[in-house]
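All remarks here apply to the structure that follows.
A single protein chain has been omitted from the complex, and every remaining protein chain is retained in its original position.
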Amino acid sequence: MIKVLFFARLREQLATDSLQLAVTENMTTEHIRQQLAQKGATWAQVMSADTLLVAVNQEITDWSHSVNSGDEVAFFPPVTGG
Amino acid sequence: MIKVLFFARLREQLATDSLQLAVTENMTTEHIRQQLAQKGATWAQVMSADTLLVAVNQEITDWSHSVNSGDEVAFFPPVTGG
Amino acid sequence: MIFVQSEDFVVADEYQRLASDNQDGAIVTFVGKVRDFNEGLGIQGLSLEHYPGMTEKVLNDIEAQARQHWPLNKVTIIHRFGDLSLGEQIVFIGVTSPHRKAAFAACEFLIDFLKTRAPFWKKERTNAGSKWLDAKASDDDHAQQWSEKLPK
Partner (left out) sequence: MIFVQSEDFVVADEYQRLASDNQDGAIVTFVGKVRDFNEGLGIQGLSLEHYPGMTEKVLNDIEAQARQHWPLNKVTIIHRFGDLSLGEQIVFIGVTSPHRKAAFAACEFLIDFLKTRAPFWKKERTNAGSKWLDAKASDDDHAQQWSEKLPK
């Protein structure tokens, strides 16, 4: 299992701040994204956004990053702090 | 007459912080400098320094600036504030 | 020192903490506040969301990067989250260094990278409702420009 987190606009659009997901061998961030996109129309739309960012274990990464059981994967829009 | 001021290292070397000087028509900052240089060996040395700066009426200027009666002329080394 | 907090901070206290060392000739601070930056929409304030844990990690990493590039002594980064009203302080960056150019560059570097790397999101509350703010391309540009001007 992995923990998946959603922040800001994504959290609101998906009405979800976190969920648990089962992972199999050799999965990447891209696989997680595709899997989540199948949860419905809003999920498909949110998960296909050009600006979507992903972090694994609290580090921003790309869509080929491998994901293993116990990881924390977060999806969020571009940051706007400061 | 003009008022002539000296600051910092110059003031100490010349043992003078200000003096009055008679000016004639068509004098420039360069003329004032040359006139002061004739006051003695130390004056000649101080007034020939490459780094010598001059201000007329509290504005830094060059050696061709005209000087008229009532002006305030100041000589000083490069500034080191801040 | 890194602080991610909902409480306000007191610049006087932060300055005091930074200024205690006689080796430092230069102290540069930046404060960002909630400002009335929209076109007469009657902004009331901001709600700031963040990613707890990752935020501290990113800010520590940015501080470490700055210390690699410039000779810094003290560094303080404070960023608030939660609901903030118009005029309230959002972020404090303070750095000290023997050299003023290093202090200025590092302070600006820290806020540029905080803006584009640290997981904070602003939602604006106005009389007409609330709305997530979009990231600004200019902020990305400012962060990218550092790759050309960093000291070797």
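Details
Every chain is named by a letter (A, B and C) in the order it is written, and numbering of its residues begins at 1.
FYI, a contact is a pair of C-beta atoms (placed from the backbone, for glycine too) under 8 Å apart; a residue touches a chain by one contact, two chains touch by 3 or more.
Nothing here was measured: the structure is a model prediction, and the numbers come from that model.
Within the full complex, the chain left out of the display is in contact with B, C. Considering the whole complex, the residue from C:2, C:86 or C:135 that touches the absent chain is C:86.
In the full complex, subunit C contacts the hidden chain through residues 11-12, 15, 19, 22-37, 86-87, 89, 98, 100-101, 103-104, 107-108, 111, 142.
Think of the hidden chain as still there; on subunit B it touches residues 5, 7-9, 11-12, 51, 55, 58-60, 74, 76-82.
Note that in this section only the chains that are shown with their structure count from here on.
Averaged C-alpha coordinates put the centre of subunit A at 73 Å from the centre of subunit B.
Centre-to-centre, using mean CA coordinates, subunit B is 48 Å away from subunit C.
Shown for subunit A are the residues that touch two or more other chains, of which there are none. Among the residues of subunit C, none is in touch with two or more other chains.
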